[in-house]
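Below is the structure I would like to discuss, written out as structure tokens.
The complex appears here minus one protein chain, its other protein chains still in place.
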Amino acid sequence: MAIQAVAANRSATLLQAKAGGRRTLVDRAMRYLSFVAAIVCIIPLAAVLFFVTVRGIAAVNIDLLTKPARALGVGGGALSAILGTLQMVPLAALMAIPIGVLAGIYIHEYGSARSARVIRFAADVLVGVPSILIGIFVFTFLVLPFRQYNAFAGSVALAVIMSPVIMRTTEEVLKLVPGTLREASLALGVPRWRTTLSIVVRTALPGILTGIMLAVARAAGETAPLLFTALGSRLVNVGDLTKPMDALPLFIYVNARQPFELQNEQAWGAAFLLLVFVLTVNVLVRLRSAGTRTQ
Amino acid sequence: MLIETPPAPTEETGQPPVDGRETAGTSSPDPAAASASAEPTSVEDAAPADAPTGRVEVAGLSAYYGEFRAVRDVTLTIRPHAITAIIGPSGCGKSTFLRALNRMHEVIPKARVEGSVTLDGIDVYDREIDPVQLRRVVGMVFQRPNPFPTMSIYDNVVAGLRLTGRHRQAALDEVVERSLRRAALWDEVKDKLTANGTSLSGGQQQRLCIARVLAVDPEVILMDEPASALDPVATLRIEELMAELRQNYTIVIVTHNMQQASRVSDQTAFFTMGDDRAGYLVEADETIQIFTNPRNQLTEDYVSGRFG
Partner (left out) sequence: MTTLPSAPWLAARPVGRTSDRAFRWATRLAALAVVAVLVLLAIQLLDSSLLTWQTFGLGFIGGTTWDPVQAVYGALPYIVGTLLSSLIALVLATPVGLLTAIFLSEVASPRVATPLIFMIELLAAIPSVVFGLWGVFVLAPFLRGTVEAWISSTLGFIPFLGGPTFGIGLFTAGVILAIMILPTIVSIAREVIRSVPGSQREAMLALGATRWEVITKAVLPYARSGIVGAVILGLGRALGETMAVTMVIGNGQAIPTHLFDQAQTIASKIATTFNEATIGIQTSSLIALGLILLVITIGLNVVARLLVWRVAGPTGGE
């Protein structure tokens, strides 16, 4: 090796000294430990997926999908819950999408710097409010005065949860639309509102849809806001928003707490259905945005 | 008193770090090779032990980012205890070349180097050499001053020193004073050593960064356009500082400012970009020669402001 042959000089001495075995060891060990930590994060995901799939698939059968819960005793299926979710979530989306998108447009297009900041801040805070408190809030407005738990209140509660999320994602996506696009449109004489809707929003549409889908997936999984609004039910309720209605998360919650194994199994089955839906939406959305990013 | 490493480097013992370099005499002028041929420096040419250290021999150095070659086949001798300026138009690999000297280039993913760089006879890319250790011996000052904002001036200066274990307070105090004096900053900050590192002006911050490098006692100091982010007065002070530092350190400075190069350096190397978009060394010589009587037409065009 050329090193040993060199006459002793300061550089040689310094360079040949190792940086300190301890420091190299710590460097390598900690970097490995950080890898271990990342794996630790993934383990619960694997565990939940595994158990929900294994126990859930075993419980998914025709009964679960087509029969409502039995009024007395054990048995039946999750029909009322499935139908309930299929009604309340789209209704909530119908309310939340216009508000969320329009609000997002407002703070991006029209808001002054300060008002935009305040509104954005309020939305972020609202996103962080525990969903059970939103349930209480809607309860006092839409359940208490009528002394009637109802599905409409449930939808409203879900809409309240979805709106700020949609608003923030809309704003983020609008920011990515180049300003030149808007300028060109205005320069052609297109009215401002038309420009915003037809040009800017349409360009940002994929991203807005992404935000909406993620918000829908989240709403489908929410339980707490429905506890005091839609309440849940064993009866199949189709179309009557003035009465209680069941939902998949509520069904899971109630059946998990029952002492009967059959009920617990049904909870796993419903959880499987819910998880498939939520994760499919999330995976599709993220794959798609990853795809457009690499283009 | 923790001793982390084998006792050879003096800073790891209980004594205050002693200046390891000899006070320089003038070494005889040594015109650097201008040809592109890659002749590896033979071991027997290593300088005898009492000659100034910090001599860098570059042979056939090419630097790549993945498949793209950014620097092509550079052979150059950097004289110890002198200032070597690297000049040339932007984008011709000057900074890349500089970073190959302290193995900062390879930190970038997929970046690699071919050829050899030897410091006082030692191949710095040898597998037995730890880049971490190399970077103490070959220090670097960057274009924008980058003091650590969460540390005081004092802590900034000793940041590098603290990496190698505990030192006695008195030892650190001495290093701080000596380094700040050598960086021509002591008088301005001696009463506010606990102030935040970023509370200084731009020029002062850069001198703080220089002091930080000096504190770990390197042989070579690499400077990547150190004054380009500073105002003219601060720039002048940095140049004066470099002239002082040259007595005890080998300095390599990349600069796009030709006047600066001609003012400050002993030896100048001119790089330009070839047709393959790789930078290459056109000519390296005494600074006087380069600026008054260069051998290559490209060099002449550049230093006289003509572009072709």
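First chain written, first letter: the chains are A and B, and each begins at residue 1.
By our rule, contacts are C-beta pairs under 8 Å (C-beta built on N, C-alpha and C of every residue); 3 or more make two chains touch, one makes a residue touch a chain.
These numbers were taken from a predicted model, which means no experiment stands behind them.
With respect to the full assembly, the chain omitted from this view is in touch with A, B. Between the chain not shown and the residues B:133, B:235 or B:287, the one that touches is B:133. Of the candidate positions A:9, A:150, A:210 or A:223, contact with the unshown chain belongs to A:223. Screening A:130, A:178 or A:206 for touch with the missing chain picks out A:130. Although one chain is hidden here, its contacts on chain B can still be listed: residues 102, 104, 107, 109, 132-136, 139-140, 142, 144, 146-151, 159-160, 163, 209, 212-213, 216. One chain of the complex is left out; on chain A, the residues touching it are 19, 23-24, 26-27, 30-31, 33-38, 40-42, 44-45, 47-48, 51-52, 55, 98-103, 105-107, 109-111, 117-119, 121-126, 128-134, 136-137, 140-141, 160, 163-164, 167, 186, 188-194, 196-197, 217-218, 220-224, 227-228, 231, 249, 252-253, 256-257, 264, 267-268, 271, 274-275, 278-279, 282-283, 286, 290.
We take it that only the chains that are shown with their structure count from here on.
Chain contact summary for the complex, chain B toward chain A: residues 4-6, 8-9, 20-21, 43, 46-49, 53-54, 119-124, 126, 128-130, 132-134, 136-137, 163-165, 219.
Chain A makes touch with chain B in their complex at residues 1-3, 5-20, 22-24.
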